[in-house]
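Just one protein chain is left out here, and the rest sit where they should.
So, chain A:
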Amino acid sequence: MIMLKTYFVLGNLFEACVGEIYSFQKLLRLEDSGTDRTSTRRENMILAVLFANAEGNILIERFHGVPAEERLHWRSFLVKLGADNLKGVKNEELLVACHKSVYIVYTVLGDVSIYVVGKDEYDELALSEVIFVITSAVKDVCGKPPSERLFLDKYGRICLCLDEIVWKGYLENTEKDRIKRLIRLKPPTEF
């Protein structure tokens, strides 16, 4: 069973602001204004999935319903969050940050750090589920917690897994065996 440890770095618990929260709020303001601009924009989804290497370079990113001009902010915010908090964290130990109804769950796996951002229904519990699926799929593809090199070796297959797990901002598949079959275009065993 996954070892889970939840840190509340920011949050709805705290009225007080630390420097970090300010930048987070800035992002959220950006985001709120985005909501006004496009009324079709949906809440309630996985806003972003992001993989970065140890130096903070992005390996894979998937944004859903986040306007292009805000992505840069998110990217640098997440990488900084990781740089500040992920040092010495064990593989798959989960860290949480949240503000109002936006949640971030992040972790390390081998040399790669993984961030998942969600909103409303995708709260810290749902996101921990999402990240658990992602980490187990990555481990499955790589055979172990990957080094950056190994991750890049398996890049194509990891992209496929991600495609099966998160579909346009919604969690779709959760079982790694099923995912393993689906990315090879094999029907799931239960069928």
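Basically, contacts are C-beta pairs under 8 Å (C-beta built on N, C-alpha and C of every residue); 3 or more make two chains touch, one makes a residue touch a chain; residues count from 1.
In this section, contacts and distances are computed from a predicted model.
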item	value
Protein name, per the UniProt record, of whichever chain is missing from view ("ER membrane protein complex subunit 2", "Increased recombination centers protein 6", "General transcription and DNA repair factor IIH subunit TFB4" or "Coatomer subunit gamma")	"Coatomer subunit gamma"
Chain not shown: contacting residue from A:47, A:79, A:117 or A:182	A:182
For chain A, residues in touch with the removed chain	1, 4-8, 13-18, 40, 42, 58-61, 94, 96, 111, 121, 125, 128, 147-150, 152-157, 159-160, 163, 167-168, 170, 172-173, 182-188, 190-191
